[in-house]
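Notes for the one structure printed next.
Only one protein chain is missing; all other protein chains are in place.
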Amino acid sequence: MPFFHVSMRKGTSDEHRRAIADSIHQGMLESMGLPEDDFFSVIHELDDANFRYPATFWGIPRTDAMIFIQFWWNARAAVTKQIIFDTIADRLVESPGLRREDIIMNINEPAPENWWIVGREVDPRTGTDRRIKPGG
Amino acid sequence: MPFFHVSMRKGTSDEHRRAIADSIHQGMLESMGLPEDDFFSVIHELDDANFRYPATFWGIPRTDAMIFIQFWWNARAAVTKQIIFDTIADRLVESPGLRREDIIMNINEPAPENWWIVGREVDPRTGTDRRIKPGG
Partner (left out) sequence: MPFFHVSMRKGTSDEHRRAIADSIHQGMLESMGLPEDDFFSVIHELDDANFRYPATFWGIPRTDAMIFIQFWWNARAAVTKQIIFDTIADRLVESPGLRREDIIMNINEPAPENWWIVGREVDPRTGTDRRIKPGG
């Protein structure tokens, strides 16, 4: 049950922002083996004074289209995370057409026991996920 | 000095949102042994296009009343966290009357040395909290 927050400037269309969340979700589905309905996301739209980034970083120009993406999910191998990052960036370049240079991502990996949602339980002794079948 | 962020859809009353924060706080007081005034919280209200969740997840319907809660606090035992989660969910069901199925929670556990507030210090050698008495 991963979820993510996006932070970005105000001033884009609903479609633009829906495309951002859809593409991140699509990249996650392709690279993480999630069930299709595993899609929980938040976008924060921010005034200019509240969203700051450098015009260039490491000599590379960055633009007002810049987005910060922060993920929360269970830990994965480093190699897997590289693939997830690349897949998500590819989808965002396709739609809504972001530049790769305007995407920043980071990941938080709370332990399995640190998640709660109805339909899921964690065995406190082993830390293992137990998915509870609805109605059973 | 735990604190939490709630993310949810726009369109509810101030009372509804105050009840959400109050119930989370109440659940924390009951299960975590905090001092009563240890209450720091943020609620983010989001447009429809910026708050996405599936109509059903693991076969269980989810509704527009859904909230994501993210905690930051010092590490606790897995069993304790289960009790905290359950207590908070109980309080939210009572007031403002959320469905358990519309609550998602996760926990971030920064090390004690990763917190700063006047009135508290951490011994950098041991990582132990030292509460500084006001005026002394």
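Points to keep in mind about this one:
As written, the chain order gives the labels A and B, with residue 1 at the start of each chain.
Everything that follows uses one rule, which is that contacts are C-beta pairs under 8 Å (C-beta built on N, C-alpha and C of every residue); 3 or more make two chains touch, one makes a residue touch a chain.
What you are looking at is a predicted structure, and each value in this text was computed from that prediction instead of being measured.
The chain not shown here is touched by just one of A:L34, A:A65 or A:I104, and that residue is A:I104.
Taking the whole complex into account, chain B touches the unshown chain at residues 1, 3, 5, 14, 17-18, 21, 25, 35, 37-45, 72, 108, 110-111, 113-120, 122, 124, 127, 131-135.
Residues of chain A that touch the chain left out of the display are 7, 44, 46-47, 49-60, 68, 70, 78-79, 81-82, 85, 89, 100-101, 103-109.
What we mean here is this: only the chains that are shown with their structure count from here on.
Between chain A and chain B, the centres computed from C-alpha atoms are 21 Å apart.
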